[in-house]
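Just one protein chain is left out here, and the rest sit where they should.
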Amino acid sequence: MNKPFTVALAPDSVCQPPSRTDIYVDRSFRFLARVGAIAILTLVVALVLEIGGKAVPGIQKYGFDFISGVVWDANTHRFGILPAIWGTLYSALMALLIGGFFGVSMAIFLTQDFLPPRLSAVFRIIIELLAAIPSVVYGLWGIFVVIPAILPLADWLNATLGAIPFFASTLSGPGLLPAALVLAIMILPTIAAVAQDALRAVPLKTKQAAYGMGATHWEAILRVMVPSAATGIFGALVLGLGRALGETMALAMLVGNSNQISLSLFSPANTLAALLALNFPEAGPNEVEVLMYAALVLMAITLVVNIAGSLLMSYAQRGNK
Amino acid sequence: MSAVNLAHPANAMNTPLPAAPSLQHQIEGRALRSILLTSLAWVSALLASVPLISVLYMLITRGGARLNLEVFTELPPAGFELGGGFGNALVGTFVMVIIGAAIAIPVGIMAAIFLAELGPYSRLAALARFAAKTLTGLPSILAGVFAYAMVVLTTGTYSAPAGGVALAVLMLPIVVLTAEEAMKMVPKIMKDAAYGMGSTNTQVILKVVLPTAMPAILTGVMLAVARAAGETAPLLFTALFSNYWIVDGGHLAAMSPTASLAVLIYNFSGMPFDNQLELAWAASLVLVLIVLVVNIASRIFGKPRF
Partner (left out) sequence: MNSLMKFAAFAAGVTLCAANPALAQEKVRLTGSGASFPAPIYLTWFKDLSKKNATMTVDYQSKGSGAGVQDFLNKTVDFAASDSAMKKEDIAKVAEGVQLLPMTAGEIVLAYNLPGNPKGLKLPRDVYSNIFLGKITKWNDPKIVAANPEIKLPDLPITVVRRADSSGTTAVFTMHLSAINPEFKKTLGEGNTVNWPATDKFVASPKNDGVTATVRQTPGAIGYIEYGFAKLAKVDFAQLQNKAGQYAAPGNGAATLAAVKLPEDMVAWLPDPDGAKSYPITSYTWMIFRKTNNDPAKVKAMHEMIEYGLTEGQKIADSMGYIPLPAVVVEQVRKAAANIK
């Protein structure tokens, strides 16, 4: 095996054939790398099995009623998570509406030559800092800044527009709106970052062509750039939604933890993640199985959304090439 | 825009027809809309910066007011006690992040080496990449549920290692995906040159790919560390909380509940006592500073060298 190399090598060459140790090290190194890759797969499988497996008794006992039920009462062993699913989706969609608008505007603002590079770097850092602040700090801030700030506005909206179902109740501290607002701020950086990448990926020629045809700055943005980057921007929104669905601490601190289904933005609500955070530490065996069932539902929802998001992203990347 | 403006006077002169004023109107309308939209973009960008400024303002005024040496050396106040600090929580956070990193970094980098260098197009790589992407979207509370079932129930106690495992689950995908990206950025010529000299895969990876990609890999590691340091949900029922130091009276209380900054903030934020609330703000300030320092460090390390 070594012979052809030795023949080809000059005595003073830096090139050397692999020694026996080199080959041995190489084999074990490659083996270890493969183990690393397998470990990730195993982790995902273990997560699904661990949570799914522990949920099986709950699924057998409560079946689909668990998802459509509206009562959570450990005393009478009636468990239903429809209010929590509703709260999870409602708060996440509200957050997406607000965070999506600001996130995409921010991405346009930063990529479409509105600012000198230095200033746009400042804004970019601001967004990245928003992403770096821990969830629990947002929760604290929400309790002491957001809720007192929106209380008068909520009272006014309820008094004047109370007939509209969105404003049908008064805000009494924690509730859906403060939770959704804070959630919107938390997903804004994700959306802004991914949407920026999507907009930057549009070839310069496309924009130049639009200008060449006499489009104004905004016509070029709204009719050419945004549609060209649409798949990527949509992917950004879906990933933001995925993040909003799984967010735990800020919501557990702000949402009010009340099992009810209401359209009103000012009502207290509940979410799956908050339900888990608050009930898991005290769950007996009967409750662990239903909480594992709830965890499975949460995992399923976030998985579907996140996979959809990453598929969209890879589709968008392929489209640009 | 300029193209339209140039075209306009020519148009108006050559064709003194009723169409001309309408074109002018149209242009004014378009310009007006541009101005409107630009102001809207400015307003929304400034609005989006308000929360950050507000959070930082609250942290600095309310947290800064309480920040002194005592909070780093004292234990949390008991009940209605005044004073106190969160020294043990700071230590606990460090210990658990280190445990998490000790698990996630070696596994993550090995996996990334496989994904980027050894078998990028294999079925295993495709599956592992998909798994890692799926894990990035995993709600952090589920990592806690998992570590509770795997570690807390088997060892029979809340502990720092249990918290570390939960954090490792969250750090792993970040490390894998950023390290893979970093290694893919290493120019192919460099690798080819090494292979051409008869290097083994391992030699190429250890002596060429890893050193070249190291700054970007470190960025990923730092981001993972920053994320883990701020996590609360996975620690709530894995590490729980403790009112004492992890090293207590000369011995290491490793297999017992461990404090962390994030859980302290959560616990104290819900308390009706001003002393605890002040400490919650001060702890938030410290936590945000740690996360920011790590983030900035990742930027400095992460400057590409090639």
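For reference, chains read A and B in written order, and residue numbers begin at 1 within each chain.
Quick note on the criterion: a contact is a pair of C-beta atoms (placed from the backbone, for glycine too) under 8 Å apart; a residue touches a chain by one contact, two chains touch by 3 or more.
Note that the coordinates shown come from a computational prediction; the quantities given were computed from them, not determined experimentally.
*Asks:* From the list A:Ala55, A:Ile147 or A:Met249, which touches the chain that is not on show?
*Replies:* Final answer for the missing-chain contact: A:Ile147.
*Asks:* Kindly state which of the options B:Phe86, B:Phe114 or B:Tyr158 is in contact with the chain not pictured.
*Replies:* B:Tyr158
*Asks:* Where the complex has a chain not shown, which of B:Ile35, B:Ile53 or B:Ala102 is the residue touching it?
*Replies:* Result: among the candidates, B:Ala102 touches the missing chain.
*Asks:* Which chain B residues touch the hidden chain?
*Replies:* Missing-chain contacts on chain B: residues 75, 78-81, 95, 98-99, 101-103, 105-106, 109, 152-153, 156-158, 160-161, 164, 206, 210-211, 214, 240-244, 248-257, 267, 270-273.
*Asks:* Tell me, which residues in chain A touch the chain that this view leaves out?
*Replies:* Residues of chain A in contact with the hidden chain: 70-71, 73-76, 78, 83, 143, 147, 169-170, 172-175, 256-260, 262, 264, 266-268, 278-279, 281-284.
Just so it is clear, only the chains that are shown with their structure count from here on.
*Asks:* Would you kindly tell me how far, in whole Å, the mean C-alpha position of chain B lies from that of chain A?
*Replies:* 13
*Asks:* What part of chain B is in contact with chain A in the complex they form?
*Replies:* Counting only chain B, the residues touching chain A are 1, 3-4, 7, 30-31, 33-34, 37-38, 40-42, 44-45, 47-49, 51-52, 54-55, 58-59, 106-115, 117-119, 124-125, 127-128, 131-142, 144-146, 148-150, 169, 172-173, 176, 197-203, 205-206, 226, 229-233, 236-237, 262, 265-266, 269-270, 280-281, 284, 287-288, 291-292, 295.
*Asks:* Quick one: in the complex, what on chain A touches chain B?
*Replies:* For this pair, the touching residues of chain A are 5, 14-18, 22-23, 25-26, 29-30, 32-41, 43-44, 46-47, 50-51, 54, 101-103, 105-106, 108-109, 114, 123, 126-130, 132-141, 143-145, 185, 188, 211-219, 222, 239, 242-243, 245-249, 253, 273, 276-277, 280-281, 291-292, 295, 298-299, 302-303, 305-307, 309-310.
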